[in-house]
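There's a structure below that I have some questions on.
Just one protein chain is left out here, and the rest sit where they should.
What follows is subunit A.
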């Protein structure tokens, strides 16, 4: 008896269409003529994420304010130390050799602060690709509160332009569009089902 693999591939080979016409690519490579920062802010607010503006200089103060009531602040290994310079309480670093346990991330009042790789303005999406300032996927998943910093020069207008900016598609990638939500009960939107209950986004300008 031949293996399932051999059999399936033989059947696919026998039954497939002879050829397909070329793919028309006349869709837009980006969304032209929009102010990507304003559109992103608008879409994030629409998802009921908290949106905050900052410059490189005011970022530490804005972040300190956002985590002021947290019991613990968690940071990925490569998050720039100066971002958290004004945070009063303890900061737990998640280092590859000494990862924070899931149980610790699950404690009440934990806030994680991460960067992001890219954002998509028209869909209000933050893309994290596990770079050192973003860390492991669980960091932005298990804690109750996620604060994400996005630089204005990381924002693209539309989906194609944003995906094209990802450095390595084989890294673990997470697209986040607003806080976790369900619409399963009579289509009422309820936030914070399993992911962080609260998402704050700091849109920061480099200068």
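Operating definition for what follows: contacts are C-beta pairs under 8 Å (C-beta built on N, C-alpha and C of every residue); 3 or more make two chains touch, one makes a residue touch a chain; residues count from 1.
As a convention for this text, contacts and distances are computed from a predicted model.
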Ask   = Can you tell which of "RNA polymerase subunit sigma-70", "L-lactate dehydrogenase complex protein LldF", "NADH-quinone oxidoreductase subunit I" or "sn-glycerol-3-phosphate transport system permease protein UgpA" UniProt lists for the chain that's not drawn?
value = "L-lactate dehydrogenase complex protein LldF"
Query = Which residue, A:9, A:68 or A:81, contacts the hidden chain when the whole complex is considered?
reply = A:9
Request  = Please pick, from A:54, A:92, A:141 or A:205, the residue that touches the omitted chain in the full complex.
outcome  = A:141
Inquiry  = From the list A:111, A:125 or A:154, pick the residue that touches the absent chain.
reply    = A:125
Message = I need the residue numbers on subunit A that touch the omitted chain, in ascending order.
response = 3-5, 7-9, 11-28, 43, 47, 96, 99, 102-103, 106, 120, 122-125, 130, 136-138, 141, 158-160, 163-164, 169-188, 190, 192-195
